[in-house]
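Here the complex is missing a single protein chain, while all its other protein chains stay put.
Naming follows writing order (A, B and C), and every chain is counted from residue 1.
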Amino acid sequence: MAIKKPGKWDLETEVLVLGTGCAGLPAAILAHDNGAKVMVLERTAKVGGTTAVSGGGVWVPNNHLMKEKGIKDSKEAAMTYCKRLSGGKSSDELIEKYLDVVPEMIQYMVDNTPIKFEITELSDYHPEFEGAHQGNESRTLGPLLYDTNELGDAKENLRVSPTMSMPMTFSESRQWKPTCTPEKVPWEKMGERLANGITCWGGGVTAPLYKACLDRKIEIVLNTRAIDVVMEDGKVIGVVAQQDGKDICVGASKGVILACGGFEWNEELKTDFLPGPITHPCSPPINEGDALKMGMSAGAALGNMSEQWGWISAIIPGEESEGIQLNRGIIYERSMPHCIIVNPKGKRFVNESAAYNDMFKPFWEVDENTLKFKNLPAWAIFDQQYKDKYPFLTAMPGEDVPEWLVQADSLEELAEKINIDAAGLKETVEKFNGYVKDNKDPDFARGDSEYDLYWGDDRNEPCACLGTLEKPVFYACEMLLGSLGTKGGPKTTLDGQVIDAHGKPITGLYAAGNAMASVAGGSYFGGGATIGSGMVFGYLAGIHAAKQ
Amino acid sequence: MAIKKPGKWDLETEVLVLGTGCAGLPAAILAHDNGAKVMVLERTAKVGGTTAVSGGGVWVPNNHLMKEKGIKDSKEAAMTYCKRLSGGKSSDELIEKYLDVVPEMIQYMVDNTPIKFEITELSDYHPEFEGAHQGNESRTLGPLLYDTNELGDAKENLRVSPTMSMPMTFSESRQWKPTCTPEKVPWEKMGERLANGITCWGGGVTAPLYKACLDRKIEIVLNTRAIDVVMEDGKVIGVVAQQDGKDICVGASKGVILACGGFEWNEELKTDFLPGPITHPCSPPINEGDALKMGMSAGAALGNMSEQWGWISAIIPGEESEGIQLNRGIIYERSMPHCIIVNPKGKRFVNESAAYNDMFKPFWEVDENTLKFKNLPAWAIFDQQYKDKYPFLTAMPGEDVPEWLVQADSLEELAEKINIDAAGLKETVEKFNGYVKDNKDPDFARGDSEYDLYWGDDRNEPCACLGTLEKPVFYACEMLLGSLGTKGGPKTTLDGQVIDAHGKPITGLYAAGNAMASVAGGSYFGGGATIGSGMVFGYLAGIHAAKQ
Amino acid sequence: MPVVEYKCIVKAPMEPVWGFVSVIEKWAPFLKGYEEHEELNDKESVWTLKGDVGVLSRTVKMKVTITNWDDEAKRVEFELDGINEKATGGGTFIATSESDSETELIFKLEINAGGMIGPVVNVLLGPMLKPVAKEMAEKIKARIEELQG
Partner (left out) sequence: MPVVEYKCIVKAPMEPVWGFVSVIEKWAPFLKGYEEHEELNDKESVWTLKGDVGVLSRTVKMKVTITNWDDEAKRVEFELDGINEKATGGGTFIATSESDSETELIFKLEINAGGMIGPVVNVLLGPMLKPVAKEMAEKIKARIEELQG
């Protein structure tokens, strides 16, 4: 139940933004720029949210850099593509709104904040679908390097990624290929940049947007966690928040914007809404569904609740961040030649190189006889050819084999060590090696889509993502159920206003980013569709709230 | 948003029950028997809800008839079994409450209403799991025949099933086997019973419970659809309902019990919460999520939202009920010898004979490359051996082949007619025929569980559910995504009180049956687990509300 | 076997009544569940009807064969034969002049579901026939009277 209006507010503002990621920061900036007094509450000591640990790309069909470069795009093409991907789980109107606003939003950010972008070479995640773009006409913008010293003392407040902290741009990364030819990366230079406070990836988004808030003197209150909405006459007029061990009431005369992430770290909410488990989310362990709970308290209609931004992860035992085991996202590893993923029967069950959100889905398949997950535990299996050439997580080519990799001299022995069906694994590998020789995977179409090649090794002939597993030693690493965040939450109007179960807007309540029912529905348009939608609906909510 | 208290109530009661199925009727009876003034609102002109079209079984571990018959059971065994099945989607406490209360509830109903039961021969749905019961010690009770003339004029108000109207008991059905040896059924006698107003199956539950309400002079207001809750100071004090084209306010001083079903007929809510589609629900087209919406309006926490009582269905074009295409549940057809289910590649993908809820799950599997459902459209394929011996929906053995069955003289031709991979189908059938000869299905374990045999032909050697497909003509019928109802909704305390997002009970609001977050979690304990949980939590909600 | 007979008095002379009734197209749409009919020849036609069986409604195709068309006696006899459902039956249509301005119409119909579960279908079908016959006859009556002005 929502809380009733207190006798006195502890803090007061006009527009109250909850969260400091790619949705919250633009919401705050736009609310300010549209004339409102703005306050931001951040539950942690750090600014940046989930965006801070991300790749920082933004998916912007029809963006200004494409136009400058003469790359053609159309809203209609993007619309066709997005509708196919959303799988009916998002409304056409919301998709259209995204496509209409995202180029305008990015232009605004570039013009009015220190954020800067470049065009990348990343294709849409289903480049073979109608309306999609290939890598040579990418819709994904990548942030440029940013000097965090610009933030002054506030630099210390920046959330830093435990894994994405290497300060290089998308284009540098494409040139050096740290995942494929790590020896080409100028590591000394990387060290220097890091020492000098240069950031990129997610930090290339959050740091300049944080700076934009500081420039505007927007008050960002750290270590303050909103937990419930305050309502009067069916209208949201503020929140209750926890600060220094006590509850405070914060009034917001124009509106509260829920931009404090999803619920991938809340066991109960995951059980309540998701069809399967997320055991190892890749986001910071701060997304516990506060926004969802506040939405529910206010009587919000909820949407896209069974979906999440799927991402397979893995762990290196003993690695911790924020006091708990760190879950590392797996991406290039599964897409490289000489690596496959198998289930307990030793069988492949998925196109290992497919885009992360969609290749996650088979991991949730349930066996109707045993009621167990068919494909769990799942294992990445690779051979010495891989080990000699490519990194696997932190194990660099040519370096010692770490303890956390299972290794064996034969596939049978490997299967035994990880307790999977040895005959099945052997048969699978033989079959797969045949597919490699034929350069065709009839089972899972690995390599058929241009996307599959992006994270492979383009020196590998004839296919960047297909290579045999035949040279001992053989290796295994368990593939776990990760997530970049959930994507269900309160449903909104096209302006970001949360609606109730009867479809009417709840005055004073907005949602954006992973806190809202995502425009992406069941899939993932392309690199930065997460951040793109966070920014767009944060931007819109900020404008709308300011004008109340 | 919930509605504010009106100046004047149009109707007033103490306990207000919404819905007249297996949850609503017991809730009304128990609220009355515990001293409250009770009113029931039913949106349609008919009493009985989803239960009226069901099989009418009730899953009651440790019931009084088992004790009489000397069948041993224990709560601990049932607990072990249920926990495995719920898959962590239901709390241990809720399961324990179910197991504690269900025998007591059934005893109460038998003692205090005209309802009567017999022991059946249906095994739990995973009899091979620890704590399960086999068919010879069944936990499923079946209703006995009931003479609807006992209801007097109110007999006309009974909801009648378009497909389950044959008035025979579970034990008669087991004796005659209408699905296997329909020629043994005394059809003249069935006709006589029907003409004389005798009902069974779901009607064997709803009719006597309706009679119990009439005996108690509980007011059941038909054609009155509750659409929102009325709240004051965070407490639910009534509802707004649509009646004769206008809104009325109904006050409920002790509580409102949401027992008006799930949301399997509401396209928007299904999209919002379920991972995949339910295109052809088998329930009456009245479950549009009214309870869920009212719960959301009141700020309820929601649970088990991605699950439903899965059931594959099929249609006979032109068959209608309540003005729309009738969806017929498929059960014995897929379990008979000489019938398999295949996907567009012509491949089997599921144990055709497994329990309905669980064998539904593979129908929602998504292809990561195409984002289409891997196994849709799915087809039941059978041969002339089947056609000669067994019914398929309404097509009786030995009778003409109806237009809605696709038929062909060869598998290739059949595949072409239904646009699936002919080579794949042929290979699958050959492989399957080999499995039949070996009496072992290594792919999907069909026939391994005792449950698989229940709906088969026990005259068929050596396995009741395995038979070759080799004798032309070959037939196909599309298998569609049905459902007995959804099973997510407001979460409750053990007494049926709806809780809010912070876990606190919302005073005055209860949920039961398919309106509540189901105790069954991800699976289906056994025949009548739906009705059992509806009755138990309706019973508990009625008692608790009456005592306010 | 479910049987129904329905009589009514039409306030019109015999000629226009018979003239109306003897042209199938005129009254076919008044038959409950009527969807279409196709005349194969003078005697035979195929009818597509949406028919109720309990709370279930099915699209039924029936072959109708006129076995006796007696313009003198103002009497039509026909037989029914289910095409997509096992069912047989038949009926008569009789017009009798009551006075210069009144004509009695009698409509008789019997139908018998066949097949294994026919006995049950007939039980469900029985109560459905009467309202069907009544509705059709009343609609014919009303239409003829309307045409008479």
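Here is the rule we use: a residue touches a chain if its C-beta (ideal position, glycine included) is under 8 Å from a C-beta of that chain, and two chains touch if they have at least 3 such contacts.
Note that the structure is a prediction, hence the values are computed from the model and not measured.
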Touch partners, limited to displayed chains, of the chain removed from view: A
Selected from A:Q107, A:Q134 or A:T163 as touching the chain missing from the view: A:T163
Chain not shown: contacting residue from A:D92, A:E118, A:D247 or A:E322: A:E322
Given A:E76, A:D92, A:E130 or A:E399, the one touching the chain that is not displayed: A:E399
Contact set of subunit A toward the excluded chain (per top definition): 160-163, 165-166, 182-183, 185, 187-188, 190-192, 194-195, 316-322, 326, 396, 399-400, 402-403
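Keep this in mind: only the chains that are shown with their structure count from here on.
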Chain centre separation in whole Å, for subunit B relative to subunit A (CA means): 38
Subunit A and subunit C, separation of their C-alpha mean positions in angstrom: 68
Multi-partner residues of subunit B (each touching 2 or more other chains): none
Residues of subunit C touching at least two other chains: none
